[in-house]
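Removed: one protein chain of the complex. Kept in place: all other protein chains.
Let's look at chain A:
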Amino acid sequence: MENPKKPSSFQVELPASEATRFELRVDSEHKATEFRLFSFAAPHMRAFHLSWFSFFCCFVSTFAAPPLLPVIRDSLGLTTTDIGNAGIASVSGAVFARLAMGTACDLVGPRLASASLILLTTPAVYSAAIIDSASSYLLARFFTGFSIASFVSTQFWMSSMFSPPKVGLANGLAGGWGNLGGGATQLIMPLVYDLIRHTGTTSFTAWRVAFFIPGVIQTLSAIAVLALGQDMPDGNYRTLEKAGNKPKDSFHMVFYNGVTNYRGWILALTYGYCFGVELTMDNIIAEYFYDRFGVNLQTAGIIAASFGLANIGSRPGGGWLSDRMSERFGMRGRLWSLWVVQSLGGVLCIILGRMDTLTASIAVMVFFSFFVQAACGLTFGVVPFVSRRSLGLISGMTGGGGNVGAVITQLIFFKGSKYSKETGITLMGIMILCCTLPIMLIYFPQWGGMFCGPKPNATEEVYYAAEWNENEKEKGYHSASLKFAENSVSERGKRGDSSPTVPADVPTHINLPTV
């Protein structure tokens, strides 16, 4: 039986005999060290495909209503205020759900947590068949919106399955391809609606039937997660905990450590103005093009889709850019690139609201989508370094902050008839610029911030070890954090001091593997 206090070495490769159990190359934790996109090999690549596809389905369902709003608003007698309220409701449910998902993944594992959430929210999608008023429409969108909390479980699952050299790519692809759903749905729903209309169904029935398509696929994807997925390379949580292979951390300590880290709060705010803006656009863009430029339902859907579909490359691209900047300039490069890209997104948003013609609007929107989604990827280039102990909670806070941004933005600018949609979009751009400024306040003692260099004697070990108290350090609980600290020295960039310092406060009975 393995000694539970022995630190796990993340990057040591296994002897050939043990490694042949898996199709991909793995490290000593059995996390994959390679990423093969077109493979469906169990458990790693299978987990990737199951998680991004089920998350994709959740996005399709959550944003299935907006492209069909021109029909739904007359069918249910909705006013602009009703539509705005429902849009806010669709993204507000996930604010707390994302926080809870982090805890749920810790307790029961990402497979059960995500499948439970998805299967329990699918009835809200089917309820499209029976809703008949503004309030029931709002409730349906509210409960359906809970499902996009599965973002946290995708990031958690990928971090459990993939080794640090590949975890960024896996996270970025899983997150980005899931967000694709927000764009794909703008194409899928009008198409499905059109097909149903061709059978002779009247419009007020056709939209109800259309919702069954995303609903059924969502149910099937969650069943696939349950049947084919597993939490960790070696098995599911229940089996691993029984064998004593997986230690449990204290929820209170993890929570306290996470919420007292100011960087998590700043990133939650700024993520609200890249991802939150993306969610807002998913809600308003089809109606905007339909009403302002008089295009038909399908065309409005295609244009709106191109916004969300950019996620296929833009979000992973943001993550890639963050890694490239870090190679040369370290964490300061990550922070600067995040600020620059997100601010440019804000500028483009201001311009989008001022565009008066269809072609110009589409062109600006495409550029805007690239920048705002790349900013999402860049944000999650910084998040893994904020905390090692409370990574799940910080990810959940940031993710939840994204939804809060969507709620606030829709409340202020897109509810009721106070601002025309184009004015709302311009004002949203100004708000992006303002809420991106706090990135300047993020400072890591060992790496610096946007305007200040690192403190001369600060080390990564001190930063990450500080998350544990003396008791825990004596028991050696923080050893995984120390290993992470060693690996994170790369965040000093090319000009930084490259020799890792020997940690002075590790008890002698713990043996750290030599690099």
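Here is the rule we use: a contact is a pair of C-beta atoms (placed from the backbone, for glycine too) under 8 Å apart; a residue touches a chain by one contact, two chains touch by 3 or more; residues count from 1.
Here, contacts and distances are computed from a predicted model.
Q: Out of "Prolactin receptor", "Protein Asterix", "High-affinity nitrate transporter-activating protein 2.1" or "Mitochondrial import inner membrane translocase subunit", which one is the UniProt protein name for the chain not included here?
A: Its record in UniProt gives the absent chain the protein name "High-affinity nitrate transporter-activating protein 2.1".
Q: Looking at the whole complex, which of A:73, A:141 or A:332 touches the chain that is not displayed?
A: Only one listed residue reaches the unshown chain, and that is A:73.
Q: Of the listed residues A:24, A:89, A:115 or A:485, which contacts the missing chain in the full complex?
A: Of all options in A:24, A:89, A:115 or A:485, contact with the hidden chain holds for A:115.
Q: Just name the one of A:100, A:139 or A:223 that touches the chain not displayed here.
A: Spelled out, the listed residue whose C-beta touches the missing chain is A:223.
Q: Touching the absent chain in the whole complex: find that residue among A:212, A:255 or A:443.
A: A:212
Q: Just checking the interface: what residues of chain A touch the absent partner chain?
A: 70-71, 73-75, 77, 79-81, 115-116, 119-120, 122-123, 126-130, 132, 190, 193-194, 197, 202-209, 212, 215-216, 219, 222-223, 226-227, 238, 290-291, 293-294, 296-298, 356-360, 416-417, 420
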